[in-house]
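Next up is a structure, given as structure tokens.
Just one protein chain is left out here, and the rest sit where they should.
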Amino acid sequence: MAGEFEFAGIKEIVRAESVRRKKWYEGKPILSMLLLGLIIAGCLNCSLIMTKDPSYMDLQNYNVPPNREFLFGTDTMGRDIFSMIWYGGRISLFIGIVSTVISTVTAVIFGAFSGSAPVWADRFLMRLTEILLSVPGLLAVIFMQAVLGEANVYSISLVIGITSWMSIAKVVRTEVRKLRSSEYVIAARCMGGNFFYILRAHLAPNFVSSIMFMAAMNVRSAIVAESTLSFMGIGLPVEVISWGSMLSLAENALLANSWWMILIPGGFLIVTLLCITDIGNYLRKNMNRMESNL
Amino acid sequence: MGRRILCFLLSIFLLSAVTFYMARIAPGDPLVSYYGDRAEKMSPKERKWAEEKLGLDDPITVQYIRWLERAFHGDFGISYKYKTDAVDVIKGRAGNTLILGGIGFVLIFVLSLLLGVLCAWNEERLLDRMICKIGTAASCIPEFWLSLVLILIFSVNLRLLPSSGAYTVGGEGEISDRIRHLILPMVVVVASHLWYYAYMVRNRLLEEVRADYVLLARSKGLRKRSIMFRHCLWNMMPSYLSIMAVSVSHILGGTYIVETVFSYPGLGTLAYESARYQDYNLLMVLCLMSGILVILCNMAAQMINEMIDPRMRTAPVMSKSRKSRPPEAAGKAGK
Partner (left out) sequence: MNEILEVNNLSVSFHTPDGEIQAVRDVSFSLGAGEILVIVGESGCGKSVLCKTIMKLLPSTAKIRSGNIRVKGTDITGYRERDMQRLRGKLFSMIFQDPMTALNPVMPVGKQIAEAVKVHQPKISKKELKKRVIELLTLVGIDRPEERMNMYPCHFSGGMRQRSVMAVALAGNPEILFADEPTTALDVTIQAQILKLLRDIRRKLGTAAVFVTHDLGIAARVADRVAVMYAGKIVEIGTAEEIFTDPRHPYTWGLMKSLPAFSKGRDELYTIPGMPPTLLHPPKGDAFACRNEYALEIDYEEEPPMFRVTDTHYAATWLLDERAPRIPADACVLKAADLPDCGKPYPARGVMKTRIKEEILLDVQHLSYTFSIKDKLSVKALEDVSFQIRRGEIFGLIGESGSGKSTAARCIMNICRPPGQGAKGRLSRTDIRKGADIGAARAGRILYKGIDICEPGQFRRNKQMLERARQMVFQDSNSSLNPRMKVCDIIAEPLKIQHINPPRGSLRAEAEFQMHYVGLDAGYLDKYPGELSGGQRQRVAIARALIMEPELLVADEPIASLDVSIQAQIMNLFRHLQREHGFSFLFIAHDLAMVEFLCDRVGVMYQGKLVETAPVKELFSNPQHEYTKKLLSCLNDIRYAPVPSTITSY
């Protein structure tokens, strides 16, 4: 053992790190992604799945409960609900995405502008957003739609889009303010980076993650808004099939106690919303949390 | 204080102007709401006479000034549709909405605090996780659909509760009848908003619980419960109150859908009709009312905040004694 007690000096230690590599799916919302993927795929390829023409009114078979021919039954106008689900899902999702794109783009521009504007302008713009925020979103949509009159897919997307950008704009603005006074942005400015360079290289990559969650939530609320509007009869007319307009026949369904007309489209709607929420929460969660002191 | 009142009056004035112009610029025929179908068959001459009678032929600015003048004396004009004083129309409906929205608001306020504290107390334990899961799921359900399903279950199938109206015709005075009519709409109003606020309370509390002062409080021997309630919850109150203040309008506005599904006679449906059918005078009063409500709530929240949080006050001690500079000074250097 004598050799052990000899000077060895500083030696490099090769550390056998046994850090377990995470599997790709760990921590990800697998079930939600799968379900949402299925629903989206089904809606996009609806022509392959549909068993009937969704807009054909089979007057002999109206208000039929689910059976072998009509998988999800028919509505009070004799249309096949199974086909309508896939066909109408397309429009619901389309409106959700388009209006989110509108609101997110507006929000990012507005937020980035407000965040980089001088203090007085920023204060004014934020006051404005706060006032707009305190107007209940759905009510604003309803008023605007009422004013605009007859709705189509695009007008609905537009109305929903321009009434839901405020909360994202606030987040973007706060992020920009925070980042703008962060030292690496100051450093980049010292080096001579101009506004657009800083926006592209430093700001954008940093606030993308916080926007993702908000955008996912916006898709969700847009779909809700569309279906609510259509349900109230101020959104899409009954002939344009969407999950919302399918539910607008619910009053009749209530009278006839036809549960399938309410539960099935609603079920699809809610599963989609849940999946989106779950994925959105996942997008937000990747920040590390401190431990509680209590 | 004087500045605040000035601010308040100014915003009310701006709001009224914006609503007035917006409503009039929007396409649509106000005569339809006054004369119904007859308006479409009118000859140009009759039309002109009708417009003159309602004061709709002047330039918008003149109309607005006239409206302002009258409003100053408490005269808000008549509702075109109901042909009576706009304020009276609203008076008839406001009670219903206030009951639904007001009780709903109080329930949401109390329940969200309770749920939030419960979750934060049991952070990441089974109870918290379950409440979070259920809450997230519940917040995904659209209001109208929840109303439909509740009606389907409790009215159509079980026949336990009425599906529409605020009272059975003839039984207006009976409180138990009113309550029975109120249960389903109330459940929907509370269920659709509750989780949003409860989740916020939970997250704020979790932030507070991570602050350093909790450690000091524990090291002086305070019980966990009193730290949670006397320190954390109290510190969280300012932000919670300001969010709840904004929520007043959201919750009241949210009752609109519920009112429609349950055919509940309230202000929501009234507001919708007035916008849809260009019932200008009614619309103006409703907009002003909600505007005043929102602004008042915000002001109240701000005032309560200043009472609770000393940092929100302008510190008189600081500016006099030069002993230490405000901590912001170092941070401000970045801007």
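The first chain written gets the first letter, and so on, giving A and B; residue counts start at 1 in each chain.
Just so we're on the same page, contacts are C-beta pairs under 8 Å (C-beta built on N, C-alpha and C of every residue); 3 or more make two chains touch, one makes a residue touch a chain.
Everything numeric here is computed off the predicted structure, so don't read it as measured data.
S.K.: Determine which one of B:24, B:47 or B:218 touches the chain that has been left out.
M.R.: Final answer for the missing-chain contact: B:218.
S.K.: Looking at the whole complex, which of A:63, A:116 or A:206 touches the chain that is not displayed?
M.R.: Residue touching the chain left out of view: A:206.
S.K.: Where does chain A touch the missing chain, residue by residue?
M.R.: On the chain A side, contact with the omitted chain comes from 1-13, 15-20, 182-184, 186-193, 197, 201-202, 205-206, 291-293.
S.K.: Considering the entire assembly, which residues of chain B contact the chain that has been omitted?
M.R.: 211-213, 215-224, 230-231, 234-235, 238, 308-311, 314-315, 317-319, 323-330, 332-334
Going forward, only the chains that are shown with their structure count from here on.
S.K.: Could you work out how far the Cα centre of chain A sits from that of chain B, in whole Å?
M.R.: The answer is 24 Å.
S.K.: Within their complex, state which residues of chain B touch chain A.
M.R.: 26-28, 123, 136-137, 139-145, 148-149, 151-152, 156-157, 163, 206, 209-212, 214-215, 218, 224, 227-228, 232, 246, 249-250, 252-254, 256-257, 260, 268, 271-272, 275-276, 294, 298, 331, 334-335
S.K.: Across the complex, what residues on chain A touch chain B?
M.R.: For this pair, the touching residues of chain A are 130, 133-139, 142-143, 146-147, 149, 180-183, 186, 220, 224, 227-228, 231-232, 247, 250, 254, 257, 259, 262-263, 266, 269-270, 273-274, 277-278, 281, 290-294.
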